[in-house]
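Shown next, in structure tokens, is the structure this report addresses.
Shown here is a partial selection of chains from the complex, left in place.
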Amino acid sequence: MTLLGTASDIKLINDDGLRLDGRGFDELRPIKIEVNVLNRADGSAYIEWGGNKILVGVYGPREAYPKHSQNINKAFVRARYSMAAFSVDERKRPGPDRRSIEISKVVSEALESAIIVEQFPRAEIDVFIEVLQADAGTRIAGLTASSVAVAAAGIPMRDLVVGCTAGKADGQVLLDLSKEEDNFGQADIPFAILPKTGEVVLMQMDGDLTVEEMSKAHSMLDKALKHIYNLQREALSKSFTDVVAQWGE
Amino acid sequence: MPRDELGILSEIKKNFILRKLSDGVRGDGRKFDEFREISIQTNYVPRAAGSAMVTIGKTRILAGVKIEIGEPFPDTPNQGVLTTNVELLPISFPTFESGPPNEVSIEISRVVDRGIREGKTIELKDLVIEEGKKVWIVFIDIDVLDVDGNIFDACNLGAVAALRTAVIPGEAHGFKDAKLPVNNTPVSVTFAKLGDWIVADPTIEEEQMSSARVTVTTTEDGHIRAMQKGLSGTFTWKEIEDAINTSIRLGKEIREKYLQGV
């Protein structure tokens, strides 16, 4: 779905009905979540999801700055999604581009739906998402880690936010697209919910899907998100015993 | 899109709108799935390769297409280039300021772009002059002139109409002028959620009261090409499915009524 376009002659599903990395259609890549991995941040989390390595630090609630950004009724949630220069194949120039500005916006909105922002008028909650290595699905992996980091900061939430992607490649609806499936496939759906109620807090899609394919994708996501939600909760409960986790090793 | 200028839409107005919704009708008398009047005037800017002035109710945008020769991206030597840029002009709303694109205009640009791109309105392969060296670059620039809600769909219509009427300026470069080859016609439909009600083509007052927004772009084959959920409210999956089906239906109507002749 990128400028790389589609190369119809690349086979993404082999003759045994398996994906290039050996997964079945509705199978997730390995996911690992760790909590409180940073010393300075008020809350933090690290997620490895396939080849994605993403670090999230939360600062706040703290007084919103500049003053005119303060809302007298609630806290302002500001997520900033950023990729390290070395995180992608071709070096990324530092600083925000249009893609990262859009991602920061939808991720901020998704997090705000989960945080009880009314408890902190005039405050801001900063969520910094640093992609150290990117491997498809960074925005929902970053969002999934962000809600864990916000919880670890002790900020009251209605629920965690849990995200995953589905999509289509080689004409098949697939869960959790790999980098190749994202680059050469036919559709990509970043998706996130509040798992207790199933409410949708983030949804984007681009590509070519029928209504039936969309429905199938949702079924796959629904099941996977329950699993990821468990990983989030395990990481958080582990953090109470094991105060500063060793990460990335 | 823009929040109420004072941050507060009068409580009386809000309650009026909500009461009406509970009676099954919108503040301006429309049905929940009804668009306001749409007008599309193409070739408004003859100097552009293609252009269209679009109004949806009192929302007004002007889309212009420029087609120039340039180099392809190194990783796609056999494709032309398409870019979409939306400018929220300061004439269009009291709190809009001059300056570089902000996150609001960038989001609109990117959602419109995805609809056009994934809807295969134009095939980038058709824009190659000399593989790896020379391609046509299609710039879609959209100026928002007057804001009264639902900028997304107005910009989408403007972009599609401007492309459908665009001419590649071949003569200036030793070729012949030629109509830009256009294929599918993606149409976006945007919904706002107010309380538990969901309405299509929201006015600015409805936007200012809404908790969530979703845009669904579909093509004539009934396929979904782009979606974007926005704001900090939520949708149930049922609501999303309804929005998809309604968008397919309304998209068909808009395509037939307003874009057929363009």
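Lettered A and B in written order, each chain numbered from 1.
Note that in this section a contact is a pair of C-beta atoms (placed from the backbone, for glycine too) under 8 Å apart; a residue touches a chain by one contact, two chains touch by 3 or more.
No experiment lies behind these values; they were computed from the predicted model shown.
Per chain type, the number of copies found in the complete complex of this structure file is summed up as A x3, B x3.
Keep in mind that, in the parts below, only the chains that are shown with their structure count from here on.
For the pair subunit A and subunit B, the distance between C-alpha centroids works out to 27 Å.
Considering their complex, residues 73, 75-76, 79, 101, 103, 106-107, 109-110, 114, 117-118, 124, 214, 222-237, 240-241, 244-245, 248 of subunit B touch subunit A. Subunit A meets subunit B in the complex at residues 1, 3-5, 77, 98-99, 101-102, 104-106, 109-110, 112-113, 189, 194, 197-211, 214-215, 218.
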